[in-house]
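Provided herewith is a single structure, encoded as structure tokens, for subsequent inquiry.
All protein chains but one are shown in place.
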Amino acid sequence: MKKISLISAIAFAAAFSAGQAFADDLNVVCSNEQDWCDLMVNAFEGETGIDVSMVRKSTGETLAQIRAEAGNPKIDVWWGGTGDPHLIAAAENLTQPSGADTSELLGWSINMAEISGGKTVGIHAGALGIAYNADVLAEKGLQPPVCWKDLTDPSYSGEIQVANPNSSGTAYTELATFVQLFGEDEAFRLLAEIGRNVNQYTKSGSAPSKAAARGETTISIGFMHDMVKLAKAGFPLKIVSPCEGTGYEVGGVSVISGARNVDAAKKWVQFVLSAKAQSRGPEVGTYNVPSNSNATVPPESPDLASIKLIDYDFATYGASETRARLLSRWDEQVKPVGR
Amino acid sequence: MSNSIPGSVRFDGVVKKFGAVTALKKLSLAIEPGQLVTLLGPSGCGKTTTLRLIAGLETASEGSIFIGGEDVTRLSATYRKVSMVFQSYALFPHMTVLENVAYGLTVKSVPKKEAQERAEEGLSLVGLSDFGGRIPSELSGGQQQRVAVARAIVLEPEVLLLDEPLSNLDAKLRRHVREEIRQIQQTLGLTAVYVTHDQEEAMAVSDRIIVMRNAEIAQEGSPHDLYERPNSSFIADFIGDANLIDCEVLSLNGSATRIEVVSKCIELPIQPGQTGAAKMVLRPHQIRLSRDKSQGEFEGNITYAAYLGNQIHYSLDGELGQLFAISDATLDPLSVGENVSINFDPQKLRLVAN
Partner (left out) sequence: MTRTTGLWLIVGMAGFCLLPWYAVDSGFWSFLWLNNLRAEENAPGAILLLLFDRMWLSPTLGALIVSAAANVMIANSVIRARTLVGTAAAGLLLTALQGLIIVRDGPVLLPGLLSSVAGTEGQTGFGAGAAVSVLALLFVLTTSISALGKGRGDAFVIGLIGLIVTLVGVFVFFPVAHILVRAFELSDGSYALSGFLPRFLASDIWGLGCLIGRGYCGPAVNSVFLAVMTGAGTTLLGLAFALIFTRTQFKAKPLLRILTVLPIITPPFVIGLALILLFGRTGVATEIFANLFGVEKTRWLYGFGGIYLAQLLSFTPIAFLVLIGVVEGVSPSMEEASQTLDADRWQTFRYVSLPLMRPGLANAFLLGFIESLADFGNPLVLGGNFNVLSTEIYFAIVGAVADPAKAAILAIALLTLTLGAFLIQRRWVGTGSYATVTGKADSGRHAALNRTVRFACYATALPWAAFTAIVYSMIVFGSFVKLWGYDHSFTLDHYLRAFAIDFSRGIRWSGVAWDSYFTTLTIASIAAPLTALVGLSTAYLLVRQKFAGKNIFEFSTMLSFAIPGTVIGVSYVMAFNFPPIELTGTSIILIIVFVFRNMPVGVRGGIAAMSQLDRSLDEASITLGANSFTTVRRVIAPLLGPALMAALTYSFVRAITSVSAVIFLVSAKHNMATSFIVGRVENGEFGLAIAYSAVLIVTMLTAILLLQLAIGKRRLRRADRVEQIA
């Protein structure tokens, strides 16, 4: 016990000493892939001499944290992750305009800044697609899907995996894409029919493609850049760009309202939008399409030009009323037919 | 070793309640320094609660407690100058015998060397000098018990408390150890409070006995007083064996008391009391049994006989009801089924209220 009291005493002292709180570093939350986060932090520190403290958190977690911290934020800038949560944060005034120069950026990126009043700017885009595990598909003697509508084929029964739009932004993008492609009623009819073939609605948007890569499911729906990464890693994953056309997401970067290091945060935004920074994605296996028109696009990236992209209406489908309506309809008409 | 100052103990209207249960009803008592006083009574009578109140392991709900003249009612057990020997001994299983005995000294920051010397002294007092290095589980029950005593007395307490210290020992060892305890108490001149439910043990060790019943004191006095002058049938029955026989007190005049038992009149020496129904206390060894019917006034039939070597225990059935008698006439035992006459000396009889 003597030992324990001693250790506890030391622990107490240590606990207090560990309380060193907030230095004047730039606090970045990164919702991109870890390596991409690390690379950009190093590059930024090298270029500006500003010390960066960076932590990687998923989009949903970051939004929850920003909400909880509202009024006294510990985060300065939020970089990466799907655009919807950035737009929500903008709508809730959790973020502030960064005043970044958008002149070199592509249309969908500027669009994002316009919708949010400059509070968030698009940094990269990724298209929705279908992936299948070539090995399993061959073993089961199935035909590869080519279009969204192919997924309704009863021969795929129990072979398709897709995320639940209630928890996953990816799946919501898919839902919104269907509505924009086919019209609302037809979209729900199709989704319900596909639902008969779905073996699981996962919580996370990237889970179905990972399951498909390992053969736990045969077909998945998700973002193509995730699929490219898995295929590059060596999994027998084949990627399909649906014939009807497809929707896409735009990743965002936002400066938090009340940030302690606003100037550094704005520099960060400007930095990650620069062509030089955005061209470095392939170094760490990041294959989404950069938003700076002068950035070099990695050859492995799903080429947005060759994909039939729909004119995704972020303003309408990002609005919370539309969202609530579509989701409750999904709960009523699509979810119950799953197994 | 003997430089402890024995302290007195005084209870002033002490009440102890556990929730709705009253464990002690307004208890007042006084224990003189240097005496060994026993709290005796059936289980649940409040004797252990009284002991724990002295120790400070319970706090009085009302009233005051004094040790050595100092009010300790609110003082925590740690700071009271009392030591306790527990029924289970409560030896610390992870310490050696010597560490156990020295424990009380070391927590009072007595220098290590001195503590060890005094602990060894204590162990030698209970005859366990060679056992200091063992752990308790390597000792027999009697040895463990003596370690517990040594541990309590090395602190030179004002009051030594013993909670049924012998109940885990076998009968022979019990007599041996109680004599030892008594001897140590007298040698060191300790004030000791001893809790037991065994009246023989109480008689054997005590200067004074406090008999408790139903959360209050039933009677207190020397062993002799209690045995010879019980104030109730409960005491008469509890202190030593007694046959309690219903009787009617007919008159109490200057020198004699007349009573009627099974329609026979008996004259006794004068006793406190009043006329009316009462009980006659007839000790087993006061009963004389005889085959000669003319010897006694009452008759009975032997239902059970136990030969114990130096005496014989008889159970009888007869005019006086069920009786228990002890006879020294071991050479001429009576046998079961015999009808005998029952005789006793009225001069030694006591009466107690019904």
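Letters are used for the chains, namely A and B, taken in the order the chains are written, and counting of residues starts over at 1 for each.
Everything that follows uses one rule, which is that a contact is a pair of C-beta atoms (placed from the backbone, for glycine too) under 8 Å apart; a residue touches a chain by one contact, two chains touch by 3 or more.
Owing to the predicted nature of the structure, the values given are computational and were not obtained by experimental measurement.
Contact with the omitted chain, checked across B:F11, B:Y89 or B:Y314, is made by B:Y89. If you put the hidden chain back, the residue from A:G46, A:G71 or A:P299 that touches it is A:G71. Touch with the chain that is not drawn comes from one residue among A:V136, A:L151 or A:V240, which is A:V136. Take chain A: the residues that touch the chain left off the picture are 1-5, 7-8, 11-23, 25, 27-28, 33-34, 38, 52-58, 60-61, 63-65, 67-69, 71-72, 74, 84, 136, 158, 165-169, 171-172, 199-201, 203-204, 206, 210, 213-217, 226, 229-230, 233-236, 323-324, 327, 336, 338-339. Touch with the hidden chain on the side of chain B covers residues 55-59, 73-80, 82-84, 86-94, 103-104, 107-108, 135-139, 141, 144, 151-152, 155, 161, 168.
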